[in-house]
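Every protein chain except one is present and positioned as in the full complex.
On to chain A.
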């Protein structure tokens, strides 16, 4: 970091003529590579190598024995076939998509609503905003354990309140019914994700020049029209960032589910993350675990590419 910064600074003060020749000379080329090398090596060592390794591993019979003997024979598509023919995997793929879509929708809509709400200043708005940030500060596992208690069917606070207010006829089986458990997990994750969405979107809203809103008001646009035609388009780049980052952190969900339901009841909350965990670290079949991991990477990669394209389009327009 320091080296790069100094380098840039020195280059900036040098006379332009020397810089051009130096930059094009052979020595300059080498120098350039040396600056790039640490970053490239870092990427190769910590991203490239594990990625390639994970892909290779999904074609290998990789078990505890491998750790002792170092041998991991290739078994072709064996792992892939085993995983794809397992109904648990197809179920988990579906659950992951539902969980991700539901979480993002909930987090984003509520986060945006709160951001818009807080963008007009009022008494105690700073304080209220700070309080809303709290869920973000709580470790995921702690959150899950507390929610597990809150959602307990017989003694949980939520059911006590619901039945006490006669909003529910009987205790809701939040975590003990396969039909409800995934929804409960989504609700908890929405609660966790609201602060992140709110903070980033709030920041984005602050960047929108006030006079645009004033101009819209002069043109006779109502609140909804202004929001749709001014606020949302101006917020687009920020929205993309929020959704893509949200997607990345949601699609790989593991800790929340493990602590909340452990994938149950009856596998109703198994996600790609929990299936990878189960295969690799409970059954110690690392080859099959790698298959699910690769699927997860592929899903993320698709969205990363979409994000980059969207970003480029925004950037181009900005110019």
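In this section, a residue touches a chain if its C-beta (ideal position, glycine included) is under 8 Å from a C-beta of that chain, and two chains touch if they have at least 3 such contacts; residues count from 1.
Definition applied: contacts and distances are computed from a predicted model.
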{"item": "Protein that the absent chain corresponds to, by UniProt name, given \"Histidine kinase\", \"Extracellular solute-binding protein\", \"Carbon starvation protein\" or \"AAA+ ATPase domain-containing protein\"", "value": "\"Extracellular solute-binding protein\""}
{"item": "Sole residue of A:38, A:76, A:209 or A:233 that reaches the chain not shown, by the stated touch rule", "value": "A:38"}
{"item": "Touching residue (missing chain; options A:107, A:189, A:231 or A:261)", "value": "A:261"}
{"item": "Footprint left on chain A by the chain that the document does not show", "value": "3, 6-7, 10, 14, 18, 22, 27, 30-31, 34-35, 37-38, 41-42, 45, 63-70, 82, 85-86, 88, 148, 152-155, 173, 175-178, 261-268, 278, 281-285, 288"}
